[in-house]
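Comments concern the structure below.
The complex appears here minus one protein chain, its other protein chains still in place.
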C-alpha cells in the first residue's frame, strides 16, 4: 500500500511474439501482442507501443504508440494498421521521470546501416551517465533522457572489427552487455528475429512461452510440432490470456534468439566472479501479478510464505488478521494460516479516488486515507487487529490507517510488514525516496508504534537484514523468498 | 461476477449537499460534491454531472457535465467554475439504454415559471410509457427517452389549483408520487433547498449524513451546533470520504427538505395497503459498496451472512473455499467461517481486460475468461474447491471458470451461489436478460452441474423462493438478508 | 471588417433535403446535407447538426451533432450512421450567447404525442421573453435559453381544438406565426415532410432549389420529371455545390411543404397592414456569401452597386481605391469602376491570427491590427488612398488601419463606408453593441476623421437614412440595395 502511495514504480513491461512456421502467418500477431500487453498493464499505465515486422527482405516495420492504457492507446484502426506483422515487440510504460510524452514511448526504432532495429527495454542502466558521455563523445546526439534510446544507439554503433555488410547483432549485444552490467531485460527486433536479453544479474524478469492450439493448451503431451508461435514477456501471467504455455525463464546474462524456427540460446554472459544474482525484490513484494512465476515459484506463493514467516518471526496476541488491500492479501492469508487467527477484511478500497482534482484545503485535506478506504466496522469493532502490509517506505500512510481503524472501533491495531526494512534507495530504476526519507533509517523506527502515534499498537517488519541495493535490496531476496 | 459479465446494471448514484448556517459558506461545497460522487463511482462510470446553486434570490445555477469517470469529467477548471455554490446536487450514470451521450447526463435542469429546478434521479418508472403519453398529451415535447427528463417535466407542470406566484413544490412532488409508485430516489433542487425523495416501496437507497468538523468526526458527543452541512447520498460509503456522520435513511415514501436550517421531514407517502417494501435485492447482492449501510446493516455483513447461510443450506465435502473476485468475497469468507473449511484465493483478476478492442477470431475467442482471470494454481492443485459466486444469471461465465480451475489442477469444483435463483426480469430498471435467457428458468437448471459441462462438479444456490420482481426479486430480500 | 472585429454575428444557417420519387432513395441525402452545410459554414462555425428521417411509418430518426466545423463535427462514421435518411434537415450555428455547448446545438428533436419533430431555426424571436413565460405557465420546463427549443415546445403544444390522433402541423405552425411576428426562417421535419417557413417580415433568408442530374444542371430544358430531390437553404450559394438549380425564394410569411411529391405552398401569412418587409440589411452588407441570390439579385452585385453609389455620393480626390479585405472588395471594385480611379490592394490579411492565445502585455498589445494585416507598401507609398469598408460599428478598428497605412507611406487615407450609419441595436438577433457604443451616435461622428485621429483623412458613409431596426436597419435595405 505504501508503495502505491509513495509513487514507487518504474516497472515497465515488455512483450514479444514471433509466429512459427510459414509466413505470412495465420497467427494474429498484433492481437496476441495487444492481449499480452494488457496482461502486463499493471506494470505501467502511462503509455504503450507496438512495433511489428513482416520479416521480409527488406522488412516492413509498422509502429503505433499512444498515451494511456492499452485500450485507449490502441483503437481498432491501430490494430488494423499492425495486422500484417509476422513478429513484433511491445512495451507498456510507467513514467519515473515525470515527463509523460509520446516521444518517450517505447519501443524505440532506429534506422541503421543494416536496416531498422526496434528495442523495448525494462530497467535502468547503473552507469547510464558514463555511457551517455561515451555515446555523445562518439558524436551521437541523444534526443531523450531515456536509457532505452541510449541502448538503441549503443547497438547502432558499428564495432570497428565488424564487416560492413553483415551486422553481427549478437556481438553487438554482447558488447553492450560488457559495457553495462545491469539492469535490463531487453527485446531487440531486427528484420525477422527477436533477441531476448537479460542482464547478468537477472535484475528484471523475462520469460518465454509457447503458443499452442487452444485445444492442446492443457494437454501435457503437446508436441513441438504443435507450436504456433513463441512469446517472450516480463511476466508469465500474460501467457494464460493468450493461450501460451510457460516454457522457461531467460537466464541471467542470456541472449536468446527467437525466430520462426524456434528458440535458440546464443550465449550466457557471466557475472563477475563471486557476484550473486540480484533479482529485484520488489517484483515479489509489490510489482508482479500474483499468478506470475519467477524462479520456479508463483509470486502469490512467495507472498503467502512471507506472511507465514512473519507470523513466526513476529507473532501477535490479537483476535483477527487482515490486509491493506490489495497487494498484502496473500501475506495476510499466510499470516492467518500460520498463526491460527481468523482472517477478515477491515478495509474497503475505492479504486477511483486517486485520480480526482480535489484542491487541498483545510477540511478535506484532513480526511487523508478516508477518501481511499472505507472501514468495514462490523468485522473488527471491539477486536484486536493484526494488519499486514506489504512494505513500509516513508511510514506516513500506515499511521492514518491505524487511526481510521481505531476510531472505527478496533481496540488494538498491530502492524506487521511482509518485507524487510527498506534502508537504501535503488540504483536500478526503482523510484525509492532518499535515504533520509526512509522510515527504516530514522531513529524513531525502533519505536515505530510510538512514532506513528498509535497507542496500543505495534509495528514489526519481517526481520532479516535491511534491504540495500545493489548487493542489498535485490540480494536479500535470496533469503526471504525461499 | 456474472452480473458484471452480463452487463447487468443501471445503478446510478445521486448525491447532494447543503451548507449549514450563513451563506456564502466556508464549506467547499463543489469539492464535497465531487468527492461524494467519486465515492459513488462504482454505481456508474459513464458520465457525471454537478449542478450548484448559490441559493440567492434569484439564484445562480452553475452546471458541469462530462463523459467518463468523475476524474475525467471534472478537470480543475470545472471545479473552479462551480466554486460559488452553497448547495448542489450531482449524479453519476450507468447507461442502460446504450445511448451514451452528453445530452442524457443528469442532473436535468429546466427553467419553469418560478425559476430553475434541477433533478437527479436513480431508478426507473414502472409506468414510464403511460406517463410520457400523459405529458406529451399536455403538449410537452420530450427531448430524450430518459425517465429523469420525464420527472423533471412532470414537476414543471403547474397543478391547476396552485397559486401562480407561489409554487408548492411539495404538493407537486406528492402529485408526482401519486402518479408513479416506483422506482425512484430523487433529489430536487430549487433555489435554496434540496428535496430528497424515496419512492413508497423504497426500491432504491437514499440516506442522509451530517458534515461535522473533522476533529469531531469520531466524537459521539458531536452536537447539532457543530453541523457544517448536510449531505444526501445513494450510499453511506460516501460519508466517510467527506467527513460526514451517518444520520439516517430517507424512509420509503418520505419527502425530506434539506436547507441551511437543517433537515425537515415533510411527508411520508404510504404504500397501497398490504404492500410490503421492495428494496432492490441487487443492492445487497452486487451493486453497493460493502461498507455502505442499508436498513441498519452493513452490506458486507449481509453478504457474509448469506455465505454462512449458504454453508448451512448447501454444505459441500471439499478441501477449500474460494471466491470469484471481487464481489463474492464476503460470502466466501462467510461460507468458510461457517463450514470450517479454509479460505484461499484461486483466481487473480486482470482489471484492464474488459476494455480492449480485440477482434473476435478463432484462436483468441476460444480463450474466454482466461483473458480476465489467472489461476493461482499452487493454492488449489489437487484439491476439491467450493467456489462461491454472488449470483448466477445466464450461467455462461461460470462454466469456463470451472473449466479453467479443473485444467489448472482442481480435482473437484463445486459452485455455490450466494443469492436465490434469478427467475424474472426486473421492471424497475435493472437490466436483466429476458426470462428465457435466465438459467434458473431452464429445464437443465435442475442438473446445472451437468448443464455447464463439468464432471465432478455441483452447483447449488442459496435456496429460498425464486427471485421475481416486483413482489418478487425485491421482496425476497426480506428473508435472505435478516 | 469591423463586423468581424466587433464579433457581430448570429447568422446561423439552415439546410434541408427531401429525395424525390420512390424511397429508399438512390440519392445520398446525408452527403447532400453535409455538403450543403459546408456551403453555409460562413454563417456559423461553432457547431453543426444533422437529423435525418427514413420517412417510414413510424419513422426512424437519426441525429448527429458536434462542436466546431462541419469537417470536425462529421467524421466518416457519423455520415455512415446517417446514410439511411430519405429526408433530413441540418443546422450550422454561430453562438451569440457565449454558451458553446453541445446541448445548444440544433436541430432540436422532441418526441410528441404524434411522434418526433425536428426543428432547425435561424433568427431570434422579438417576443421570446413573453413566449417563454407563456410556455412555462403551461407547465413546460425549458432546458436551454435557446429560441429554437422554445419554438419546438410551442409546436408540441396541442391546440385545444385539434383532433388527438391527427396533428395538424400547418395549423400549429400558423398558430406559432400568429404568436411571434419575427425573426425566423424555420425548417420543421415530421416523419416524411419538411415544412419550410419564413416569418411575415422576411427578416432572414430562405430559398428552394431542385436537384437535377448533373448532366442537366446547365440545360435550360430540364423538366420536372428530372427532379432527383428538393433542397431548402438559407442561401442559394449552397445549390451550386450539390448540383441543384435555384428554384425560388420562400416568400415572407409563407409555409412551404416539401415532400417526395414536390413543393406545395400551403399558406402565406400576411404582415400587419401597412408594414413593409424587413429583410436584414446585414445579409447584404456582411453575412451572405457573394454568390448567393436574395430577392432576385446576386449579393456581390448589390455590394458592387453600393460601391458605385458611394462613389457618386461621396467622391474623393485620390489616386487609388482599395478594400479592407475581404467582404468590402465588391464595393471597392464598384467605387473604382464608378470613380475611374485604379483599384489596388493595400492590405494582406493573415487568416490565422484571431485564434492565438497571446497574453495581453505592454509591447504586443500595442501592435493591434498589425497582427492581422500586412501592408502591401509598394502599391500605395506616396499615394492618396480611398479605402472602402463594408460598415462602421464602434469605429475602433478603422483608426489603427489608417495609422498603419499612413506609417507605411500613404500620403492621405480616405475612408468610405458602403452601408448607412448603424445607429440602433438590432432586436432580431444580430449581436450589435448598445446605442451608446455605436460611433454613428457619437457627437464626434460629424468629424469622424478628426475623431479617429488621422490627419489628411476623411470618412464618409454611403448616406441615406441611418439604419435602425425594426422599422430601421432592416427597412433601409429597400432604398440602398435597388
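Read from first to last, the chains carry the letters A, B and C; within each, the first residue is number 1.
Convention: a residue touches a chain if its C-beta (ideal position, glycine included) is under 8 Å from a C-beta of that chain, and two chains touch if they have at least 3 such contacts.
Just so you know, these numbers come straight off a predicted model, no measurement behind them.
Peer 1: Let's see if you follow the contact definition: name the visible chains touching the chain that is missing.
Peer 2: The omitted chain makes contact with A, C across the full complex.
Peer 1: Could you tell me which of C:53, C:309, C:379 or C:419 touches the chain that is not displayed?
Peer 2: C:379
Peer 1: With the missing chain put back, one of C:123, C:167, C:181 or C:243 would touch it. Which one?
Peer 2: For the chain that is not drawn, the touching residue is C:243.
Peer 1: With the missing chain put back, one of C:41, C:103 or C:411 would touch it. Which one?
Peer 2: The single option touching the absent chain is C:41.
Peer 1: Name, in rising order, the residues on chain A that touch the hidden chain in the full complex.
Peer 2: These residues touch the chain not displayed: 102-103, 108-113, 117, 132-133, 136-143, 145, 152-153, 155-158, 164.
Peer 1: Using the document's contact rule, name the residues of chain C that touch the chain not shown here.
Peer 2: On the chain C side, contact with the omitted chain comes from 27-28, 31-32, 34-35, 38-39, 41-42, 69-71, 74-76, 79, 213-214, 217-218, 228, 237, 240-243, 289-291, 298, 300-301, 329-330, 333, 337, 342-345, 348, 350, 352-353, 355-359, 361, 363-364, 366-367, 370-372, 374-379, 407.
Quick note on the criterion: only the chains that are shown with their structure count from here on.
Peer 1: In whole angstrom, how far does the Cα centroid of chain B sit from the Cα centroid of chain C?
Peer 2: 49
Peer 1: Averaging over Cα atoms per chain, report the distance between chain A and chain C in Å.
Peer 2: A distance of 60 Å separates the two centres.
Peer 1: For chain A versus chain B, what separation do you get between their C-alpha means, in angstrom?
Peer 2: Centre-to-centre distance between chain A and chain B: 35 Å.
Peer 1: What are the residue numbers in chain B that touch two or more other chains?
Peer 2: Residues of chain B never touch two or more of the other chains.
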